[in-house]
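Report on the following structure.
Left out: one protein chain. Kept in place: all the others.
Note that the chains are named A and B in the order they appear, and that numbering of residues resets to 1 at the start of each chain.
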Amino acid sequence: MISLTSPIETPYHGLPAGQKLLVLCAFTFAIFLTSRLDAHLAAVAFVSGVHLGAGIRFTLLAARRLLPVWPFLAVVILWHIATDDLVGGTVISIRLVATIGLANLVTMTTRLDDLADVFKTLLVPFERIGIRLDGLEMAIALVLRFTPLLLQRGTMLVEAWKSRSRRHPSWRIVFPLTLLAIDDAERVSEALQARCRAEREGRSWHVS
Amino acid sequence: METILEGVSYVRDRKKVLDGVSLSLTDRRIGVVGRNGSGKSTLARLICGLIKPTSGKIRVNGIDVWRDRKNAVETVGIVFQNPDHQIIFPTVSEEIAFGISQLGHSKRDARERALQTLSRFGHETWADRAIHTLSQGQRHLVCLMSVMAMRPAVIVLDEPFTGPDLPTIMQLHRHLHSLDVSQILITHDISALAGFDRVVWLDRGRIRRDGEARAVLEEFRTEMERLGRSDDFADFAD
Partner (left out) sequence: MYRDLAYIALFAALIAALGIIPKITLASGVPITAQSLGIMLCGTVLGARRGASAVMLFLFLVALGLPLLAGGRGGLGLFASPSAGYLIGFPVGAFIAGTVMERWKARSVVAAAFVAALVGGVFVVAAFGTAGMAITLDKSIPEALLLALPFIPGDMLKATAAAAITAFLARNRPESVLSRG
């Protein structure tokens, strides 16, 4: 599966993932503490500068990634025009663009594996509330393997629908798709049982 | 039945899956052979109007199958390879009635006609059976019935014999033989095309041979055996 890491190399690709996440968290936290316009302008200037430091092509790519935010920005601006608080609306819009932009930057300049390592470390405390972390590697591999397959099946079902109807497929497509997912789950669990050596019965998923 | 392709090309992921294909198909039973990855499945989907040609024109009985979905759906039917990837509804009669109802018939009418279709094939008892209780071969037949219930002028069969066991293949053969509808059979199994009128051989998106079935199949078989004796595995994905 293709991740959203940018193919355009930047100086930030080499920075450690943990550091980038820390900066992102600090930045996001700080910006929520203030509602001053000048602070926000400085923030967006910072984020823009960081992007431009990696080149125009990269900045344009990043800008494209911000397109899905447009509807929210539109709502905010219109709302604040209606309530005669354009400054407030600008502050919110800038904050959205800056935080999402910086977060996207981390995604675009960090390899999947590196981010995964950091996240796994962060998840360790959650084991106390019952979240199992052993098997996470296997689970990720399975999702990456089966999402495209299920997609293909979904597409085939959509084709089977469209070959007999000119209407858009109805939600009923989810029935056979769910069955296919369950069939795969059963087959996978058999395959795992056949290939994995459990250290303690039913506790570990270490692959042999 | 008249299926016409004029200079049809199809590009996906910057790869030319079909390149300048022109065909005039009026025979009753037409086979399309080729190695996996030659563009056969794409051709099948283009003829049904499920995908849009990158360039060129496709007309089935004068209908632009991509633009005119209403008439396309009535005229061309398609049966895909794996029944589990194309059966949408949980019971046999629902699956068969679906296409009919999409043609504009009421639900009751559609069920009536579905039952008639089941009778024609001699399987009235299957009407309310759950699909998952049927064998693979029986599911194949349900797919065929679902398409035939719509009384198309031509059906396209995309590798119907890849997968089922021999008895099922033989039964499907017999059914197809007895059907009064034009058939375009996509397969890499030469024996499935015995008795066919015309065969088109697709090779890497282009027509390599197009003519009388026996002659083309003979050439195709020779070439496949020659390739089999060499050590090159095909290096293009389906």
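One rule holds for everything that comes next: contacts are C-beta pairs under 8 Å (C-beta built on N, C-alpha and C of every residue); 3 or more make two chains touch, one makes a residue touch a chain.
Here the structure is a predicted model, which is why all the values come from computation and not from measurement.
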Quiz prompt | Hidden partner chain, touching residue among A:Leu37, A:Leu52, A:Val87 or A:Ala185 | solution = A:Ala185
Quiz item: Can you name the residues of chain B that touch the chain not displayed here?
Solution: 90, 130, 132
Practice problem: State which residues belonging to chain A touch the missing partner chain. | Solution: 1-5, 24, 28, 32, 35, 65-66, 68-69, 72, 75-76, 88, 91-92, 95-96, 99-104, 106-108, 110, 112, 115-116, 119, 130-132, 135-136, 138-140, 142-144, 146-147, 149-151, 153-155, 158, 167-171, 173-175, 177-179, 181-182, 184-186, 188-189, 192-193, 196, 202, 205
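Going forward, only the chains that are shown with their structure count from here on.
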Practice problem: Can you check how far apart chain A and chain B are, centre to centre, with Cα atoms defining each centre and the answer in Å? | Solution: 40
Quiz item: Which positions of chain B touch chain A when the two form their complex?
Solution: 45, 48, 50, 69-70, 73, 76-78, 80, 82, 84-90, 98-99, 102, 132, 146-147, 150
Exercise. Please give the residue numbers of chain A that touch chain B in the complex, ascending.
Key: 153, 156-157, 159-167, 172-173, 175-176, 179-180, 183
